[in-house]
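A single protein chain has been omitted; all remaining protein chains appear in their positions.
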Amino acid sequence: MSTVAIPSSLRVHCEHHEFIEVEGGSVHAVLAAVDARFPGFRAALGDSFAVAIDGEVFQDALYEPVAPESEVHFLPALAGGI
Amino acid sequence: MAKLHVETSVNGEPTEFLCEPHTTLLDALRNDIGLTGTKEGCATGDCGACSVTLNGRLVCSCLVLAAEVSGQEVGTVEGVADAETLHPVQQKLLEHAGLQCGICTPGVVVAAKALLERDPNPSERDVRFWLAGNLCRCTGYDKIIRAVLDAATEMRA
Amino acid sequence: MQAGFEQPRTIEEATALLQKHGDAARPFAGGTDLLVQMRGGMRSPDILVDLKRIPELGQLEIGSDEIVIGAACSTASLRENAELVRLLPGLLEAAELIGSEQIQGRSSIGGNLCNASPAADSVPALVANSAVCSVAGPDGRRDVPAAEFSTGPGSTVLGSGELLVSLRVPRPAPDAGDAYLRFIPRSEMDIAVVGVGVALTLDADGTCTAARVALGAVGPTVIDATTAATALLGGPIDTAALERVSEAAREAARPIDDKRGTAAYRKHVAGVLTRRTVEIAARRAAEGN
Partner (left out) sequence: MSEDRKFRWVGTRPIRHDGIDKVTGRAQFGADLSLPGMIWGKLLRSPHAHARIVSIDTSAAEAIDGVLAVVTATDLPDDDPKVADLARNILAREKVLYHGHAIAAVAATSAALAERALDAITVEYEVLKPVLSLEAALASGAPILDEARRPKDMEDTGPTNIAARCEFSRGEPESAFAQADVVLERSYETQMVHQGYIEPHACVVQTKEDGLIEIWCCTQGGFAVRSLTASVLGIDTSRVKVTPSEIGGGFGGKTTVYLEPVAALLSRKSGRPVKMVMTREEVFRASGPAGGAKIDLKVGATRDGRIVAGTARMWMEAGGFPGSPVQAGAMCIFSPYDFDHLFIEGFDVVLNKPKVAAYRAPGAPQVTFAIESLMDELANELEIDPIDLRLANAAKEGTQLPYGPRFKAVGMIETLEAARAHPHYAAPLGKNQGRGMAVGFWFNNGMNSSADVHLTEDGTAVVVTGNPDIGGSRASMAIMCAEELGIDVEKVRPVVADTETAGYTDVTGGSRVTFATGWAVIEASRKIASELCIRAAKIWDCDVEQVGFSEGHCLPVEGSGLDHAPLSVADIAKQMARTGGPINGQAQLNARGAGPAFATHLCDVEVDPETGKVDVVRYTAIQDVGRAIHPSYVEGQIQGGAAQGIGWALNEEYVFDEAGRLENPGFLDYRMPVASDLPMIDAVIVEVPNPTHPYGVRGVGETPIVPPLAAVANAVMAATGVRMQSLPISPPRLLERLLGAGDV
């Protein structure tokens, strides 16, 4: 099971959980698993977001692999950053 | 409207062009003579990117009318290097990484050369005040000042 | 009207051109103000009259009674005259503050005066040194004190066809000293928030026998602060005198709020700067004794 950290602004969609455990071999699969448990999470996260897998931040990384022991953080996309 | 015919010397070469009475030397250099090394950063004399010499004196070409240079001597950045040899100011700017984006560099080259021709041994303060009219937003000036001081040392040697 | 560019060779040619074209013509020397105003759409003269080819406007003469500075002399060229710098250090300090080295190559004291900005750097120094402006027009010459040359922001006493030929400054006595300071937020490349020109004379005892204090950028024109000057007369330039002159300058200042500073700030700094300028001028005067 991978651990998913829910951003504070999205916890309202996840019964106020800070962390949840899901199965999933990729960011895409993890997202689908969270959305299956808490319908509406995916929509609330929106199209542009970044993700941190074990501390490494990725932009645009829907298909990045996620190991079973990994911790995944969904982050609002970094606006600017230039 | 009849244009004015101007005969002048640019970097020691006889040069002729046509201009309107309101045309600036900067626009004439860039658009009519094709010397785009002289840059426009503000067109109001505040940034120094358009620095050239007029009869040996440092000026902002954005504040000179093209018609005025008739019979005068204009010096631009294109005339600073001697065929295959860079001027010490140019060489030292490269060695000290005294440029990042490079847009202010032509103005800095022309202004620093004019300084060293007047004062071969300027202090850091002298260089800073002389170049106060040459805005640079990339370098924080540090490496430009070092380059000019080093060029002065080399030219004195 | 057809746009034109003229380079008259004599004063007569210039005045005739200016009279003929009226407001459509604009004379210039360095063009450092005019071209910026044209760029900003504030002026769009049809006929540009370049005065630099008139010999008299480029003269520089240091006489035994009087120093004559041609209206179109570049400030850079003035600074290269060591005798002038020695005689009028304050005026040259003011001239040197008109813009960058690039501007110095073109700017002139005459142009600075004719542009009639309340913040012009050289004007307080000219007024403090009791300069007189030689004006030529279709009807001949006339003299105007520098203190009266500007009549408001951007306007001068020059009438139709008239032009400024030169500035005449009485040659300072050995026991006189002048100075100019301005306040700007940066170290260079700014318009004066306050400018102060001072000229004064000290006798052998250190008593101030003559003084003139002029304030820039704190009124519609440069202020000839006679009360401030009076505060210096008849005694030494000591702490009390400095306090008096500072207070008088603050009183005399009539600034406005604008993007370059608030009125209150300008008034305060006028006092501070006046004190500092007087100190420098007094030191110079004392050195001459």
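The chains carry the letters A, B and C, assigned in the order they are written, with residues numbered from 1 in each.
Basically, a residue touches a chain if its C-beta (ideal position, glycine included) is under 8 Å from a C-beta of that chain, and two chains touch if they have at least 3 such contacts.
Just so it is clear, the model here is predicted, and its values are computed rather than measured.
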item	value
Displayed partners of the chain not shown (whole complex)	A, B, C
From B:Leu25, B:Leu63 or B:Ile145, residue that would touch the chain that is not displayed	B:Ile145
Hidden-chain contact residue, picked from the options B:Leu25, B:Ala132 or B:Ala152	B:Ala132
Interface residues of subunit C (partner: the chain not displayed)	40, 183, 185-191, 193, 259-262, 264-265, 268-269, 272-273
For subunit A, residues in touch with the removed chain	5, 7-9, 46, 52, 54-61, 64, 71, 73, 75-76, 78-82
Positions on subunit B where the hidden chain makes contact	20, 22, 30-31, 35-44, 46-47, 49, 76-78, 80-81, 86, 90, 93-97, 99-106, 109, 124-125, 127-129, 131-146
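Here is the rule we use: only the chains that are shown with their structure count from here on.
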item	value
Overall pattern in which the protein chains touch one another (line/ring/star/complete/other)	other
Contact pairs, highest-scoring chain pair	B-C
Touching two or more other chains - residues of subunit C	none
Multi-chain contact residues (two or more partners), subunit A	none
Contacting residues of subunit B [partner subunit C, same complex]	1-2, 4, 20-22, 24, 43-46, 48, 51, 54, 57-60, 62-65, 67-68, 111, 114-115, 129-134
Residues of subunit C that touch subunit B when the two form their complex	2-5, 7, 30-32, 35-36, 38-40, 47-48, 50, 52, 74, 76, 99-103, 105-106, 187-189
